[in-house]
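Here the complex is missing one protein chain, while the rest keep their positions.
Moving on to chain A:
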Amino acid sequence: MVVQPMRMATSHFFTIRPYRERKDESRVSVTERYEILGYIAAGTYGKVYKAKGKLGNFKDHLYAIKKFKTDSKDNEVAHYTGISQSAIREMSLCKELNHKNISKLSEIILEKKCIYMVFEFAEYDLLQIIHYHSHPKPRPIPEITLKSAVYQIMQGLSFLHQNWILHRDLKPANIMVTSDGVIKIGDLGLARKFNNPLQGLYTGDKVVVTIWYRAPELLLGARDYTPAIDTWAVGCILAELLSLRPLFKGEETKIDNKKHVPFQENQLLKILEILGTPTLSKWPSLNSYPEYPQLTRFTLFPPSLKAWYRSNNGSNQNCLRLLSQLLEYDPSKRISALDALNHPWFKEDPKPAENIFEGSKFRYPQRKIQREDTDILGNSGKQAFEHHQHMRAVNRMKRPFPLGISNSSAAYNGNVAKRIAR
């Protein structure tokens, strides 16, 4: 018996109803499992909430729940549009990763068209700590805190690199610290595997790393970059922990034409001013980068990292040595995360501690949360959105936009790209 089907399926043709009904029967909602204490922050990806577990092993533990933004055009009815490349990367990588210095994923909940990634809560992040030390007047971060923080970042990073994962968005805001003083590298939304890629790194994402932390080879248009882009960013973070200010605080040139990635002249200038103009003798592959000709635009600068270090009251020579090895122009000569762990600076006293706050007199304020906004399911979407816009302005003054907003959200999500192209 062969029944003749219709020629073309209508949009109502059978898909998954029996399965969906069976699965939805047994679901336990995120709000039944967690008490939402308040809203922490928002980004291009969505929003993060602080929450407390209600059930079983989760009971009374603190969590940060990252809710991915649903990419629907209208605010009223969310509908399925396909999970973004960024979300799917972060979900799949976090499910595999297990290291004490990587943000620990507790579970992922998929519910009513939304994705909730539940992480163990971290009370602080480096941006918050830097801010505390620089306001109202600068008070240096204790050496032990600073050294232990960089050491633990390197432990987490070398784990990522040994597992062939590039983070591609290291910056103080993405480095969490627990109340026990343990570093947790977070936000793997831009991270990706780089072993045997079927498609080049550049093809997937034209722009990576927040501008101030972006390595010179990326600014020069490198197509095939290496884990060295992450260690450069750690160099920038180390300098920022020392001076309490971003080391290379360039102005980002915005993308006007979506097809063309602009040359970030001002950012490169900031680097040249401190590190000096790179030369072919020190960086032999320099002239192979697409933006190499742009270098002639700049006047010649002498290297002045030492002077910068002294003027920021730096005195430890090994610390300066590590800093200059992390900020090495030639990515093939830049120190790797694994080698950095054996650096003399980490071997001399005070040695890196398990708790980066060990012996410190500073007591940092807890992460601010907005207790009014506990609506994680987003039933009052518009109100929450306005609130978030306000909080953005308050919290993130003068910080560069997260990557997604400024220029590369198109690369994450085909939907957005298509819409912009139209």
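Throughout what follows, a residue touches a chain if its C-beta (ideal position, glycine included) is under 8 Å from a C-beta of that chain, and two chains touch if they have at least 3 such contacts; residues count from 1.
In this section, contacts and distances are computed from a predicted model.
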Listed names "UDP-N-acetylglucosamine transferase subunit ALG14", "DEBR0S2_11430g1_1", "Large ribosomal subunit protein mL44" or "Chromatin accessibility complex protein 1", matching UniProt entry of the absent chain: "DEBR0S2_11430g1_1"
Sole residue of A:V28, A:L55, A:L110 or A:L280 that reaches the chain not shown, by the stated touch rule: A:L110
Contacting the left-out chain in the complete assembly, out of A:N57, A:Q199 or A:S281: A:Q199
Identified contact with the non-displayed chain, of A:R22, A:R245 or A:R297: A:R22
Option touching the unshown chain, where A:I36, A:A51, A:A64 or A:L97 are the choices: A:L97
Touch list for chain A against the chain that is not drawn: 1-3, 5-20, 22-23, 79-83, 85, 88, 91-93, 95-98, 108, 110, 113, 162-165, 192-193, 195-199, 204, 414-415, 418
